[in-house]
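Just one protein chain is left out here, and the rest sit where they should.
In this document, chain identifiers A, B and C correspond to the written order of the chains, with residue numbering beginning at 1 in each.
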Amino acid sequence: MSDKVLKIRSLKVIFPTERGIIKAVEGIDFEVSKGECVALVGESGCGKSVSSLAFMKLLTTPPAIIDTRVHEFDGKDISNYTDKQMKEIVGTEMTMIFQDALSALNPVIKVGRQIDEIYIKKLGYSKADAKAASIEILRLVGVPSPAKRYHDYPHQLSGGMRQRALIGMSFASNPKMMIADEPTTALDVTIESQILKLLKDLQRKNGMALVLITHDLSVVKRTADRVYVMYSGKIVEEGPTDQVFNNPRHPYTKGLINSMPKIGKTKEEFTQIPDNVPHPLNKPEGCYFKPRCSNHDPEICKLHMPAFENLSEYRSVRCWNPIEDAGGE
Amino acid sequence: MADDIKKAIEEEILIEVENLSVDFPISRGLAWWKKDIVSAVSNVSLKIARGSCVALVGESGCGKTTLANTLIGLITPTGGKVRYKDQDLYEVSNADYKKIRNNMQLIFQDPYSSLNPRFTIKDIISEPFRIRKNISELEIANHVERLLKLVGLSVRDKDRHIFNFSGGQRQRIAIARAIALNPEFLICDEPVSALDVSIHAQILNLLLDLQKELNLTYLFISHNLAVVRNISTHVAVMYLGEIVEYGEVDEIFNNPIHPYTKALLSAVKDDDPIILEGDIPSPINPPDGCRFCSRCYLKVDECDKDHPELLEIETDHFAACNLIKKRTA
Amino acid sequence: MKYKNNIIFAIAKSLLNTLITLGQMIIKIWNHKKGRIGLILVVMISLIAIFAPFLAPYDPYDVLQRGARGVGPSTEYFLGTTSYGQDIFSMLIYGARVSMSICIITAILISFTGAIIGIAAGYLGKLPDAIIMRVVDVMLVIPTLPITIVLTNLFGKSYAMLIFIFTLFGWAGLSRVVRSQVLTIKNTNYVKSAELFGGGKWYVMTKHILPGVSNQLIMNTAMTAAGVMIAEAGLSFLGLGNTEFISWGKMLAEAQSSGAFLLGYWWWIIAPGIGIFASVSAFMLIGFSLEEIFNPRMKSSNSQYKVLKTLSGTYIKELFEQMEAADNVGGIENE
Partner (left out) sequence: MKIDYVIKRILHTVLIFLAVITLNFFIPRIGVDDPAERYYPPQLGSMTDEEYDEIKALTREQYGFDKSNLAQYAEYVKRLFSGDLGNSFQPGRPKVMEMILERLPWTLVLSVSTMVISAFFGITYGTFAANQRGRLADTALLASSTVLTALPSFIIALILSMVLGFGLGIFPCYADSEMMTSFDWSLAEIGNVLYNAALPIISMRIGGIVGYAVSTRNSVIVVSSDDYILTARAKGLSNSRILYSHTLTNYLLPIVTRFMMGLSGLIGGAVVIEKVFNWNGMGTLFINANLNSDYPLMMGVMLFLSSIALLANLTADLLYFVLDPRVQDGGRR
């Protein structure tokens, strides 16, 4: 498989604190192919955002301490890249957008100028060319009257427009991979649809790899080709989106899908996952999901963390006692 | 279920809102004589029957929170009436008003800011008793224990400070405080949207259980139609300060009439949703015609001028749209 | 009768609560490294001030101490004497009385007035707020040291007058800070919730707002004490402080006016300097420690770097290896 844009093996991130060492990410394997949209799903505090920053080597060390076995981008081994080498890829070949576009854009610099920076500093455009290109990219991402918006400050734009501007900024260099960290969480439902469609269009048109970091399963279902489910610093399930949704094998995935409110049929009760996400400083022995799992084995689940096993060519799950295959794959 | 509800409606209307409007004048800098009008809630009428749960759905800025705050008395409306069991909320004597207010409570969206971080669980839950009633410490302790059990928290935790608790647990504490004085009517303002996905179901189930157990009536505010599917009996869809569609929950979900409701539904239901163009317009000086017309995908010429009324299209199913009016006429 | 008892009970309870909070605060400061140093210093200097007559070997006002003028530190004169022959060690001990009492009393008074006015402005809002804030604006524009000098010239330099003037021009800054905090707390949902339950202004003020700003107030008292110490010393140094009693600033003024360093009497300058420095830094240390206790965010991110230093590379390596091993254990057993 040479068309892997990003390939990571055993990524581990820890944060030392006074009260103990927070193991934010405990050895995850992750890969994205060209033109693929992969989602990394998990609840807050599961380590998904930290992982996404580690993918781009954007975590500040210290305080974070990172370790990877393999870290390849576009076929190149970047695990030992220096800061300077990384700066050549980051922002052009791999880009990233963030959840809250208002705080992700510099409040005292005009939106257009912030896009210009990519063209001038990274792609070597002249100032005038950069301006034209920025306006063009604003038009491309669907900002109405882009020449006017170019001169606006971030707070003068609406939430949706800001997110579009941010997407435009990270799309300006036609990247090989874009990581979108909760791109729609701060947005309204109808705006969310617009932004997802925009992302999807850009990705399809340019054969870009898109990594979607989110907690919202409905976003995943609509957008992603493949999905990784993360729980408490570990990947617990992986597979093509429709297979995972129709036939979840890990009890956590199933719980998540079930607790998604359904539109179609009336139900009396919501299926719920009991208890809470474990505190990062106080993770349970054995399988981290065991205390919340209705189907756990008191012996083995308590003692050992299960391995991440391949179930089929595309599916893997980390569970001693995976849910029966419902078929229909 | 449906028959029960109908019976309940025939039995007793608990809250009746009639042509309620809330306008905020905002001054424009130094020119204080010129005021812009923010029409946050405009001409809203609503009936809430005892034991029902009316869901108020809409995007940010549509006035749903303003409406809730008006019902509970935090904001004074500029026009219209609110009746509680046939008593006009703004005309009753002070003593009566206090009695009514005892029967209404509000659950806030964010359990992080709605609980005083300096308080222990016991302090928080006993606050209503301390303010309202002159009862002994022993009784308060009993009440606190009862309430903690009711919302599924351990009595042992009562002396701990809230920073030890997760979002879900905090929301349970907030709910316990809200039901402390046995209110009849509870407004839930986005009670789950600040919480993790896997916790949503827990809180929604808790609310359902409490409704049955304590015979509560809910006004449930949400920006996401999917969340209200299983908890509500009626749904009111709001757009820019107005109710654009109202009806029983099954009716709304199976047979949406208003184009906005359709778009909202498809955003959570369909893989390829209806995408509304543009942003939600500002509620400052709203247009004369249909307020939705700037984003409507079915817009016709007269929408710019004719303001559609909320009409009963089918039995107990109301919608405000020029197209429907034309069709029925 | 029963009602009366209830009131007494309530007052006693709230007093007890205040004492408990204060005690807890002191324990917290004690547990903080910087705070502990500050606390020890403040207590020590206060004790010295209280027991000055017992501690001072000579009468500090006694000019021509046995004819010894400008004697350097020796066993007889611990910190030497002035060029008038006063014992500097005794002066230092007596000076603590004026300096410490002025700054502690003023700091408490400033905190009280600042808090009351700030809370009133923030919580009442509207017209009272507008008026108070304009007054604060005016107060903040007037330069503190010059106005103090003018007022002492007009109304005398008595002890009480100094405290009054310092308070008069000290509350404004604090009340602005308190006001903005009150505004934040006033708009929180927990205050809204209390209001929904029918909690009146008094209830909200005493249960939510006052406890909410109390941290700021205690911290501010410590910092103000330090500021007043500096201001008082400066004023005395200019020869404009209280003339009856010895204070550290006055010692410096005398040293300078009689050309202490031209004569090489360095001890005359160093001793009161250390007195001022020790007490100012003691209050500041307490203030800083409280700041770190109350805003743990700044501290925790800093402490991460400290923790990092204590971690050895091999330990981290082992940790990573453990993680990988834990990953594989299950797999191996399963096969």
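Basically, a contact is a pair of C-beta atoms (placed from the backbone, for glycine too) under 8 Å apart; a residue touches a chain by one contact, two chains touch by 3 or more.
Worth saying up front: this structure is predicted, and the values here are computed from it rather than measured.
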Problem set entry | Sole residue of A:Asp29, A:Asp100, A:Asp129 or A:Asp225 that reaches the chain not shown, by the stated touch rule | A:Asp100
Seminar exercise, completed: Missing-chain contact among C:Ile93, C:Val178 or C:Ala233 belongs to C:Ala233
Exercise. With respect to the chain omitted from the figure, which of C:Ala52, C:Met161, C:Met205 or C:Ile269 is a touching residue?
Worked result: C:Ile269
Seminar exercise, completed: Note that subunit C touches the chain not displayed via residues 34, 134, 137-138, 140-147, 149-151, 153-155, 226, 230, 233-234, 237-238, 240, 252, 255-256, 261-262, 264, 266, 269-270, 273, 276-277, 280-281, 284-285, 288, 298, 301-302, 305-306, 308-309
For this session: May I ask you to list the residues on subunit A that touch the chain which is not drawn?
Result: 56, 58, 62, 83, 86-92, 95-96, 98, 100, 103-109, 117-118, 121-122, 153, 155-156, 166, 169-170
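Going forward, only the chains that are shown with their structure count from here on.
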Problem set entry | Taking each chain's C-alpha mean as its centre, the one farthest from subunit A | C
Exercise. Looking at every pair of chains, which two share the most C-beta contact pairs?
Worked result: A-B
For this session: Take the average of all CA coordinates in subunit B, do the same for subunit C, and state the distance between these two points in whole angstrom.
Result: 48
Exercise. Rounded to the nearest whole Å, what is the centre-to-centre distance of subunit A and subunit B, using the mean of the C-alpha atoms as each centre?
Worked result: 32
Exercise. Within the complex, which stretch of subunit B touches subunit C?
Worked result: 72-74, 98, 101-102, 105-106, 108, 110, 113-116, 118, 127-128, 131-132, 177, 181
Exercise. So in the complex, which bits of subunit C are touching subunit A?
Worked result: 300-301, 303-308, 311, 316, 319-320, 323-324, 326-334
Seminar exercise, completed: Per the touch rule, the subunit A residues reaching subunit C in their complex are 10, 12, 14-18, 21, 23, 26-27, 62-63, 65, 67, 304-309, 320
